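Complex shown without one protein chain; remaining protein chains in place.
After this line comes subunit A, so read on.
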Amino acid sequence: MTTAISINSLTKKYGMKTVVDNISFSIKEGELFGLLGVNGAGKTTLIKMLSGLTKPTTGDATLLGKSVTQSPEQVRQVIAVSPQETAIASNLTVRENLELMAGIQGFNKEEGKRKADEMIAQFSLQPYENQRGKTLSGGWQRKLSIAIALISEPRILFLDEPTLGLDILGRRELWAQIEKLKEKTTIILTTHYLEEAEALSDRICIMKNGQMKALGSAKELIETSNKTSFEDAFVYFVTEGDVQ
């Protein structure tokens, strides 16, 4: 399996404060990679650097061979981001949101319409396709948000808290959708729901104070920490564990 993302000594400082501290690891193509940590761990800043939204203070990362510091425009051609907030155009309909993003990503009108049809079918959005974004329930807004991110057929997808605020059924449904994406997309998932990370991720990175505290599959992290559950393992790493 080839490397999709290679992170090399990535550091971000705001003034004297180091938010991401010398992080290095790589993610394979097709992998679903979980990024965990308590609030302020540096997950969002790391994602912002990888998606070209923020420049690293030092270090670099390559996404499918393209450097985030040297060629951020090329990086933007292969990635998509589904932010923590639903990030949809609230007064546009579901279909208009999808077609807008398809057009922005460079598809012509016919292709955009076809891509929107595909996303509407894939996420079962048919009953709502002519409904405005702001009138959808939280769950459907989240689905639309992910559908918008996927319309460009990104090779790397960043999902920031994709199930935040959803009930258990909504979360399970979205998990099933995310599982399906694994086949052809590399996914970087941040979440506060540990069971979500455990259920979906091939590997998990646990961050604390901008540093990587642990890296491995959920099973490996449980074993390394000598705990019986993933939740206990997570607590171990963010309270006393060291880099493994």
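Criterion: contacts are C-beta pairs under 8 Å (C-beta built on N, C-alpha and C of every residue); 3 or more make two chains touch, one makes a residue touch a chain; residues count from 1.
Criterion: contacts and distances are computed from a predicted model.
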- line: UniProt lists the protein of the undisplayed chain, choosing from "DsbA family protein", "Heme exporter protein D", "Transport permease protein" or "Ubiquinone biosynthesis protein UbiU", as "Transport permease protein"
- request: Check the options A:Gly30, A:Pro83, A:Gly139 or A:Gly170 and report the residue that touches the missing chain.
  value: A:Pro83
Field: Of A:Leu64, A:Ile120, A:Ile148 or A:Val238, the one touching the omitted chain in the full complex
entry: A:Ile148
Field: Residue touching the undisplayed chain, where the options are A:Gln105, A:Thr163 or A:Ser201
entry: A:Gln105
Message: For review purposes, identify every residue of subunit A that touches the missing chain, sorted by number.
response: 48, 51-55, 73, 76-77, 79-92, 96, 100-101, 103-106, 132, 148-149, 152
